[in-house]
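Only one protein chain is missing from this complex, and each of the others stays in its spot.
Naming follows writing order (A, B and C), and every chain is counted from residue 1.
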């Protein structure tokens, strides 16, 4: 519990749609913002300039429980659910006060990027694994 | 197979990110575009002006197999996997030529919207169910 | 000078494009975020639930001086340049430290929204004009 990372945010106008609520695709952006904030809290960045490592998604899934509306404040709780040789799985809960907005998961893979644009799965660097481990308890 | 609906599209510049590929959250927008095009092909619209019915998401999930890049042309194949009293589940495959980009599902629920902003699950209208059934074989 | 409102923000990953910098259309979203934060600071909201008033754009323009990149922190300074009977003109400067990223303007008009979806320009309510005037010196 204490190892979860909390990311706080407010809904912006352009994130809503004609139904008056946050568009579901934007919820996935909230997950990513929380993930990257967690990396920063761990002293890391997902996009090191000059690095040939990348972290594309293998999968992403959300269940939506309640809508979010313009200007509402909410939290994204993120936890490292599994840290394997080449992949990281995150678990997320989006809440507004005590109301659960959505729960979900994302999995990323560590890749090496080549000059021709191809990417190949590779081992997660030891220091990255060690720093993210703080959010994996 | 013959009941699947095909939606064609080209990747736009603003849909890419600094990794040089389509951002994963945009892939979920592609699913929705295909869904709405399928509704139009069935003689329906997901957002009838003046209607108090809405179709919020219960869930959405994608597995990503290959990246998409700027200006590439791709197809989203969508099928109604299950049509229940109040919910619709769709199955999607995004392909570029013979390369599978992503596969996934989305589930929506039919709701009645009330003036105070609340929404309550309700039965899918008979004519909507009948028209979507063409894509459910 | 003292009447300008400052909005602070960090660049998110999905806001970048394949050129490795923030997409120019996102800069306009930053302006709007700053505008809405200024309204909140004035005790107002641009989208009062149940209200039949709206604030569509008449125009928006930006000159881009320097790029913004992933995870960079920046500020949007916003000022009410002109407050007329029915329109508000804002002036914006986006800066990262001492580096000017962009300068621009936006103009909104107060409209009354009718049940058939039409909108008609109307006078800005007195209390809104009074509260925004704090940022117009």
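Observations on the structure shown:
FYI, contacts are C-beta pairs under 8 Å (C-beta built on N, C-alpha and C of every residue); 3 or more make two chains touch, one makes a residue touch a chain.
Just so we're clear, the structure is a prediction, and the values are computed from it rather than from any experiment.
Considering the intact complex, the chain excluded from display touches A, B, C. Residue A:70 is the one among A:5, A:55 or A:70 that touches the chain missing from this view.
Even with one chain removed from view, subunit B keeps its contact list with that chain: residues 12-14, 29, 32-33, 36, 40, 45-47, 70-71. Residues 18-21, 24-26, 28-29, 32, 47, 54, 56-64, 67, 69, 117, 119 are the ones on subunit C that touch the missing chain. Panel shows subunit A; residues 13-14, 16-18, 20-21, 23, 25, 49, 69-70, 117 of it touch the chain omitted from the view.
Convention: only the chains that are shown with their structure count from here on.
The chains that touch both subunit A and subunit B are C. Separating the centre of subunit B from that of subunit C, both taken as means of CA atoms, is a distance of 32 Å.
In subunit A, 29, 32, 47 are the positions where the chain touches two or more neighbouring chains simultaneously.
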